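Removed: one protein chain of the complex. Kept in place: all other protein chains.
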Amino acid sequence: MKKTAILLLSCPDRNGLVSRISNFIFERGGNIMNLDEHVDSDEKIFFIRVEWDMNNFSIPASDLDEAFAPLGKEFNASWRIEFTDKKLRVALFTSKYDHCIQEILWRQKLEEFPIEIPLIISNHPDLQSLADQYNIPYHIFPVMNDSKKIQEERELSLLKKHKIDTVVLARYMQVLSPDFLAGFGDRIINIHHSFLPAFIGGNPYKQAYKRGVKLIGATSHYVTEELDEGPIINQDIIRISHKDTTRDLIRKGRDLERLVLARALHLHSEHRILVHGKKTIVFD
Amino acid sequence: MKKTAILLLSCPDRNGLVSRISNFIFERGGNIMNLDEHVDSDEKIFFIRVEWDMNNFSIPASDLDEAFAPLGKEFNASWRIEFTDKKLRVALFTSKYDHCIQEILWRQKLEEFPIEIPLIISNHPDLQSLADQYNIPYHIFPVMNDSKKIQEERELSLLKKHKIDTVVLARYMQVLSPDFLAGFGDRIINIHHSFLPAFIGGNPYKQAYKRGVKLIGATSHYVTEELDEGPIINQDIIRISHKDTTRDLIRKGRDLERLVLARALHLHSEHRILVHGKKTIVFD
Amino acid sequence: MKKTAILLLSCPDRNGLVSRISNFIFERGGNIMNLDEHVDSDEKIFFIRVEWDMNNFSIPASDLDEAFAPLGKEFNASWRIEFTDKKLRVALFTSKYDHCIQEILWRQKLEEFPIEIPLIISNHPDLQSLADQYNIPYHIFPVMNDSKKIQEERELSLLKKHKIDTVVLARYMQVLSPDFLAGFGDRIINIHHSFLPAFIGGNPYKQAYKRGVKLIGATSHYVTEELDEGPIINQDIIRISHKDTTRDLIRKGRDLERLVLARALHLHSEHRILVHGKKTIVFD
Partner (left out) sequence: MKKTAILLLSCPDRNGLVSRISNFIFERGGNIMNLDEHVDSDEKIFFIRVEWDMNNFSIPASDLDEAFAPLGKEFNASWRIEFTDKKLRVALFTSKYDHCIQEILWRQKLEEFPIEIPLIISNHPDLQSLADQYNIPYHIFPVMNDSKKIQEERELSLLKKHKIDTVVLARYMQVLSPDFLAGFGDRIINIHHSFLPAFIGGNPYKQAYKRGVKLIGATSHYVTEELDEGPIINQDIIRISHKDTTRDLIRKGRDLERLVLARALHLHSEHRILVHGKKTIVFD
């Protein structure tokens, strides 16, 4: 596998952005392998993802941030550069349902994601043996009303110790506190078992059953302080009918949840997502 | 085309319902062509749609209601019997957008629906020429704040005069009043341009754009007093991305709206829908 | 879980079939829980699946075949009666790819299928540890050109010994011989990684890539002597683009294969499928 660099950048739109950025790469011996850009014509904002081969690049990876900084400043841009030889470090949070976490672990074994999974965190002991099968340490932090604050601090410290980049909530049945979000940042991916913004909150399948919808969905999104209101990464639906009981919705929805969450993690791990306000730009 | 009868019935579940009903038909010389049933096991309610050939049936259509009444009473059932040689009389309500009404008129010409369309009602003159192409009378009732009540009364009287069975709101941009609903009844089909219950109310595409969803939808439902809360008949979605502007959503959504509304009318016109509370049983 | 009986029957269409069959059940104290029927109006053939509660039924399960036989004979029908308290005994055949078999084992653990899996048969040792995790005996029969006949005989004898009802080919990379098919019968479900009849035979993803299709599919079907020509149970597709390499097709196709195969097994295990000629009637 080639070592490549990926620049993700957004800035106010202006003339010559693609040219200036591609020149920056070309002049230093980089061959562009993928370039995708988007202009939000309402807000006049430019978004780009560009990936290039680092093999004959004249600047080492360690100096690249410094080298690009002047251009970033000139463009008044938000930007970051990622390298494909550095795998993302992902922590999985889970509770009792195994389908989402199993899906991710299985795909990880097949090397679908460029990630490492140094640890699993759960508030229940139920999925210990699954973690064992994949040889991943499983940390149990039971969350009671009065222990939430202290447990979240322990979790944060563990994430920091293991240099975790991204948290994936694989049907983790606890709402993370604002303190946790402030401490870890915005790289937390959740799966909600409805097509948001329909059926926010608890028991979406029961809500769907009561409302008599003819399709159910699942939504993966980044977590923000407002419940189920974070930027949406991926959504999908499946058709249901009057024959389906709540139990059937849960069964059919499981298939959606794991596929939608896996696709979101796939896109995230390949650095294909730019967040802008409440929305995502997904360069797939 | 054969003349067939269709019984739609719901009642508390009990032993022998299928047997008793199919015997009723068999003993009178009817051949069952389709039978579909459903039991809501939570609420213990039985639903059935059964269609039989009237050719050698010993009771004429005109006496059938009376003949079935004792059984309906014994089962404490809600029921009705329809005949396929009697086409449903449908009035289309429209405003300025032509896509939904055009879709229905075109399918009607292809004889996809067993319906007649004796008239079109609109609050705008814009679609007069489309109505002319299909030789359907086009009645304009401009609705201002102070004229709504009187216009609805005129509409109701026109519907009554033309013995209209069903009203289809083909992107009719007015909310019908409770008086109108009380006067006409529950056979009004609407198309809402979102996957309900997401984006209830006005400008759903704009709401969808702002929320950053990755799919948009359309929902056809029976109209009730609560806005966009009636029993859902059909829903579908289409995938969108960050590239799509509100204008693109409107364009892509048009395709959904007309297909979803047409499917709903198709199911309704073949007497395949039973409404139970806030939900539909769709025997398709 | 209630004990219920399921009658699957097909016969030349005639008057009174639903009535006679539902009476047979009603008169013996059975409560019909589900009834679905279909008439092929081209060929004038009647198909029915009816399920009833055995709790107060006056005939014991063991005598039911004998009791129904006169009616079956009168109707000149093909029929069988299944009982939901008798789980189907399923053997999985596999080679090296784990995704389909893993999907089935995981769903089986969640009790999605009313089946037992007494054994797994493979021509390779690779998936032994997966079988071990689920505590299912894993039998390896390496197939070389000259050993195929003898190995298939051993497999057949093993299937017979374990009273296997159904074989599921979960990406088993061997073509079963006519002798094997004759010996075991028509209860073998395969998953083919294309939307049949497109891309019959080997390497369908490579064929799809070369043809430049914009969607790829998967098809589950019953196995017959003609390769990939058996009655289709379930199919699904996923959208692809010019960006997708053969490797991407394989990755995306895996998700289809396991879902489509799982759905087919679900339908089969609930006795929802009637085979007629080259086609299936699926009462879902």
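Before moving on, here are some points about what is shown:
Each chain gets a letter, A, B and C, in the order it is written, and its residues are counted from 1.
By definition in this document, contacts are C-beta pairs under 8 Å (C-beta built on N, C-alpha and C of every residue); 3 or more make two chains touch, one makes a residue touch a chain.
Remember, it's a predicted structure, so these values are computed and weren't measured experimentally.
Note on the undisplayed chain: of the listed residues C:A77, C:V143 or C:I281, the one touching it is C:I281. Contact with the undisplayed chain is limited, among C:F68, C:F93 or C:F195, to C:F195. Summary of contacts with the chain left out: across A:D36, A:E82 or A:D248, the touching residue is A:D36. Seen from chain B, the chain kept out of the figure touches residues 99, 102, 106, 112, 133, 251, 255, 259. On the side of chain A, touch with the chain left out of the figure occurs at residues 15-20, 22-23, 25-27, 29, 31-37, 39. By the touch definition given at the top, chain C reaches the unshown chain through residues 38, 40-42, 195-199, 210-215, 217, 231-237, 241-243, 245, 278-282.
Going forward, only the chains that are shown with their structure count from here on.
Overlaying chain A onto chain C using CA atoms gives a rotation of 180 degrees, to the nearest 5. Rounded to whole angstrom, the centroid-to-centroid distance between chain A and chain B, based on C-alpha atoms, equals 42 Å. Separating the centre of chain B from that of chain C, both taken as means of CA atoms, is a distance of 37 Å.
Shared contact sites, meaning residues of chain A that touch two or more other chains, are absent.
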